[in-house]
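As you look at this complex, bear in mind that one protein chain is not there, while each of the others sits in place.
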Amino acid sequence: MEINKKVSEALNSVREKTPLVHHITNYVTVNDCANITLAIGGSPVMADDINEVRDMVSLASAFVINIGTLNSRTVEAMVEGGKKANELNIPVVLDPVGAGATAYRTEVAKRILDEVKLSVVRGNLSEIKTLYGIETQTKGVDSGETIDENADKFTIAKEVAKNFAKKLNTVVAITGAVDIITDGDTLYTAHNGHKIMAKITGTGCMCTSLIGSYLGAADSALIAALAGITSMSIAGEVAYENLDKNNEGTGTLKSRIIDGIYNLNENVIVERGRINEE
Amino acid sequence: MEINKKVSEALNSVREKTPLVHHITNYVTVNDCANITLAIGGSPVMADDINEVRDMVSLASAFVINIGTLNSRTVEAMVEGGKKANELNIPVVLDPVGAGATAYRTEVAKRILDEVKLSVVRGNLSEIKTLYGIETQTKGVDSGETIDENADKFTIAKEVAKNFAKKLNTVVAITGAVDIITDGDTLYTAHNGHKIMAKITGTGCMCTSLIGSYLGAADSALIAALAGITSMSIAGEVAYENLDKNNEGTGTLKSRIIDGIYNLNENVIVERGRINEE
Partner (left out) sequence: MEINKKVSEALNSVREKTPLVHHITNYVTVNDCANITLAIGGSPVMADDINEVRDMVSLASAFVINIGTLNSRTVEAMVEGGKKANELNIPVVLDPVGAGATAYRTEVAKRILDEVKLSVVRGNLSEIKTLYGIETQTKGVDSGETIDENADKFTIAKEVAKNFAKKLNTVVAITGAVDIITDGDTLYTAHNGHKIMAKITGTGCMCTSLIGSYLGAADSALIAALAGITSMSIAGEVAYENLDKNNEGTGTLKSRIIDGIYNLNENVIVERGRINEE
């Protein structure tokens, strides 16, 4: 359980350093992203005006770009903020929400890939395939495709992730029933989580904010991505287990996931983490 | 209880079909709208840039327009999205939040009525009267008027709804202590809910998102509107009943309403539904 230990250390590092994590993100899940960043131990800030994005990024330890409700005004701020972060060696994570669903969304995501050096890209299978240039179906902002551990698709997804990571020189994370995290050389699969999490909006966005928090405190982008994903999935599991199935549902579950991140500690990670290096 | 059975069937249909429900909505309640759409069984997407609204609407099974925090940029996207939906026979529901409160808001709501063919309009009494052209008082985004079952106002409200529905060839729903739902011929009154629901922001918006979800899966816009309203009201009742009145209040209640939608099923609707055809 060497790797669980590393994830725990990354968590401790976030809690010690309280990294400021700047976000340009969507207005659907932004409150949950801010609260989960606080719950893990980071300090969130959201500001999207072009007049201040460079200044705000300069204060930050990591920068999260999430295109969930992009518009022409905020896209410019994303790109400018990303460039400033690159200048200052501040790590950037991209969540290409809904890439593939519309031409505009795909173009914007690709433009960010072109103009900003990313430490991590986290998306679902459809989004990542779209960015890599493989045909896929994206249904709105949810994946039109799922990863099944035993299918050929799983093998293909791992190949896509590795090749994409090598090509971009970044960490690529594909999240789904099983998660794939790779820097092009090392590849981890992560097996925590519960399918009910797909019934809450923003579990992907929150996961990206957690990755941003870890990036702001950790040395390795690969471990940051893995730690963000594993933290989110464990919190989802714990939240589901504690749910009173007769009276409670996804409304309560959302609060409990943030509770789960707040209560996360070394023991929980070491006991529950289900990560394989492949 | 024939009609409760129809509502139940509509619910089953949403859960089978998982309709993609595109929204251009306000940033106050958008997260709750997304989560309640997921809880009922739909798949929400929110995107408001003019560069992608036509593409996103084209993927959807229904389109929700909510003018809660309208601005000149998003209004154009609402109209363009609505036109595209009309072209493709995708049903559109309008929530004219705060129509009557400001001239701009009233104009925009009327412009949407003029340029977009709507399947359902859902509002409170002030909003609907404003759109129909009757003088009223709207206090901010909340109704300045209430419907009381025993008053003349109730009779008048039903007349307004019927006439408006005929004039526009759409389903009109007026929600309040009692709800009125009509396509101009058939008129239902719905009697579920609890007055505490007015103490949470977005119960109207969430109701409209539920109607959008039903529209994306059902054949009848009248049943979709009735089912959305009844689902919301029953969830509110159940949430209130389960509340620990000493320690819990409207913060917890909001999560429990989403829980109630997630746990909604045929039995709950058949037992609790209080719908009259008049």
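General observations
The chains carry the letters A and B, assigned in the order they are written, with residues numbered from 1 in each.
Just so we're on the same page, a contact is a pair of C-beta atoms (placed from the backbone, for glycine too) under 8 Å apart; a residue touches a chain by one contact, two chains touch by 3 or more.
Just so we're clear, the structure is a prediction, and the values are computed from it rather than from any experiment.
Of the candidate positions A:I65, A:I180 or A:I258, contact with the hidden chain is made by A:I258.
Seen from chain B, the chain kept out of the figure touches residues 26-29, 31-32, 68-72, 98, 101-105, 139-142, 199-202, 246-252, 254-255. Listed here are the chain A residues that touch the chain not shown: 20, 22, 27, 30-31, 34-35, 38-39, 43-49, 51-52, 55-56, 59-60, 73, 242, 254-263.
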